[in-house]
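First, the structure itself, so that you have it in front of you.
Excluded from the complex is one protein chain; the other protein chains are retained at their positions.
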Amino acid sequence: MRVNFTVNGRPQEADDVWEGESLLYVLRERMGLPGSKNACEQGECGSCTVRLDGVPVCSCLVAAGQVEGREVVTVEGLAEFAKDRAEHAGCAAGTCGTSLDAAKKWEAKPGQDSQTGEGVELSPIQQAFIDAGAVQCGFCTPGLLVAADEMLERNPSPTDADIREALSGNLCRCTGYEKILDAVRLAAARQERQGEAV
Amino acid sequence: MDFLRPASWEEALAAKAEHPTAVPIAGGTDIMVEINFDHRRPEYLLDLNRIELLREWEVGEENVRLGASVPYTQIMENLRTELPGLALASHTVASPQIRNRGGVGGNLGTASPAGDAHPALLAAGAEVEVESVRGSRFIPIDEFYTGVKRNALQPDELIKTVHIKKADGPQQYSKVGTRNAMVIAVCAFGLALHPETRTVRTGIGSAAPTPIRAKEAEAFLNAALEEGGFWDNGKIITPSVAKQFADLCSAAANPIDDVRGTAKYRRHAVGIMARRQLGWTWEQYRGSGRTLEGAA
Partner (left out) sequence: MAGTTTGIPRDVTQNHVKGGIGESTLRPDGTLKVTGEFAYSSDMWHEDMLWGQILRSTVAHAEIVSIDTAEALAMDGVYAVLTHEDLPAAKNYGMEFQDTPVLAYGKVRHHGEPVVLVAADHPETARRAAAKVVIEYRELPVITDEASATAPDAILVHENRDDHHSGHVPHPNIVHRQPIIRGNADEAAKRADVIVKGEYTFGMQDQAFLGPESGLAVPAEDGGVDLYVATQWLHSDLKQIAPCLGLPEEKVRMTMAGVGGAFGGREDISMQILASILALRTGKPVKMVYNRYESFFGHVHRHPAKLYYEHGATKDGKLTHMKCKIVLDGGAYASSTASVVGNASSLSVGPYVIEDVEIEAIGLYTNNPPCGAMRGFGAVQACFAYEAQMDKLAAKLGMDPVELRQLNAMEQGTIMPTGQVVDSPAPVAELLRIVKARPMPPERQWETAGEGADVRALPGGLSNTSHGEGVVRGVGYAVGIKNVGFSEGFDDYSTAKIRIEVINGEAVATVHTAMAEVGQGGVTIHAQIARTELGVQQVTIHPADTQVGSAGSTSAGRQTYMTGGAIKNSCAIVREKVLEIGRRKFGSYHPAWANAELLLEGGKVVTDGGEALATIADVLEDQAVEVEEEWRHRPTQAFDLVTGQGDGHVQYAFAAHRAVVEVDTELGLVKVIELACAQDVGKALNPLSVIGQIQGGTTQGLGVAVMEEIIVDPKTAKVRNPSFTDYLIPTILDTPTIPVDYLELADPNAPYGVRGIGEAPTLSSTPAVLAAIRAATGLELNKTPVRPEALTGTL
């Protein structure tokens, strides 16, 4: 079957999709967006978390056909998504996706000055994950970033218990989660400072 | 495999009538696991995501009319007062991501004894509104579960809404799992006090072939509360009554040993949960003016 939907603001089309394929498979294998990770395919790890019409979901459990006409944000589009949100401060989840114009400028592999990606503009949560040492193997990172970013959108000043609850659907096997908590606290604090500056 | 995408409820019913083997998919949190792991290859997948009315709820005089696909997150956030037991149960479902997709219709459709919503529905009292091109009918929740992963649906029927009694007293819900989040129930228990009718209702999950009520325990407690005038005098329930109630709840369970836990543990845990919830709900009932919402 054919499926049309918007990914990171850009209209996408996939052809010859097998009816049992998940959104995750379509993103990874058909759209060249392997940032969302396949770690369990049963909704028990959160590594494939994307936003579907603004809501964080496990993309492994969304049938490709269910996404027809809908909007998906993946880790690849997170920086742009967060930037757009910051620029239109206060807009609600799901309504502040990347505009079509902005999206058309978006590339899967943006130009950058080296292979480390140094110089790429990151969302606050992405930068905080690097700075706090929350990334080790990094396989859980994309899903955690999408989930954490959405939590900070809803709850800009979370308590530790709030962070733990919001991220309880995302497994990490490397870090013991301490530095992930540090990263979310750091992103929250930076966002708050940024907010005050504005 | 064919993917059917009805745009309306009527189209969905027509599709189900035409293809009774079609498997409905809404949140996808059960069926997609089965597809991903090659456990199931339905001939047709019937996507219900485009049907708006399944994601709506309405709070009426007596009942909450809950669309089958209202995500657990919405129940947790919006129906804590009307459906405190179900709201608590919703909060224990898997993970935030799953709660954003899954709804009560999925639990009912799958009818797994481990479904988190069942004990809360049993305790609150509910009717499942199912419909086919032949018409609609209401199935009382007590008659809905017919066997291990079997329910009272006909092949051409779809679950439309669940009509759940609005709470008229405190309700509680707990489940035991071996992890502090994102865990399937080893067993679960729900309790609802119904001061208007001076009755209590219970629900037990994952401790019998189907979700069940502990009816003897309910009858015992109803009688004990009546006899002691507890509903009126609001006295603390005597420990022996609480213990007897817990023991009867335990006895109602008919669990198995499996990889998640032993039958003995399940029976034990049901009793502990029953005793604690009786304490919590009764404290809430006694403390007038206190919120009926769950503590979580």
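The letters A and B name the chains in turn, as written, and every chain counts its residues from 1.
The rule is simple: a contact is a pair of C-beta atoms (placed from the backbone, for glycine too) under 8 Å apart; a residue touches a chain by one contact, two chains touch by 3 or more.
Here the structure is a predicted model, which is why all the values come from computation and not from measurement.
**Q** Thinking of the whole complex, not just what is shown, which of A:V26, A:L167 or A:A188 touches the missing chain?
**A** In the complete complex, the chain left out is touched by residue A:L167.
**Q** Among A:R10, A:K37 or A:R85, choose the residue that contacts the chain missing from this document, as touch is defined above.
**A** Checking the options A:R10, A:K37 or A:R85, the one contacting the hidden chain is A:K37.
**Q** If you put the missing chain back, which residues of chain A would it touch?
**A** Interface with the chain not displayed, on the chain A side: 18, 20-21, 28-29, 32-42, 44-45, 47, 74-76, 78-79, 109, 113-120, 122, 126-127, 129-131, 133, 135-142, 145, 161, 163-165, 167-181.
**Q** May I ask you to list the residues on chain B that touch the chain which is not drawn?
**A** Considering the whole complex, chain B reaches the absent chain at 36-38, 88, 91-92, 172-184, 186, 259-262, 264-265, 267-269, 272-273, 276, 279-280, 294-296.
Everything that follows uses one rule, which is that only the chains that are shown with their structure count from here on.
**Q** Taking the mean of the C-alpha atoms as each chain's centre, how many Å separate chain A from chain B?
**A** 32
**Q** How about chain B: which of its residues touch chain A in the complex?
**A** Its residues touching chain A are 1-3, 5, 25, 27-29, 32-33, 35-37, 41, 45, 47, 49, 71, 94-98, 100-101, 180-182.
**Q** So in the complex, which bits of chain A are touching chain B?
**A** By the definition above, chain A touches chain B via 1, 18-20, 22, 41-44, 46, 49, 55-58, 60-63, 65-66, 68, 147, 165-166, 168-170.
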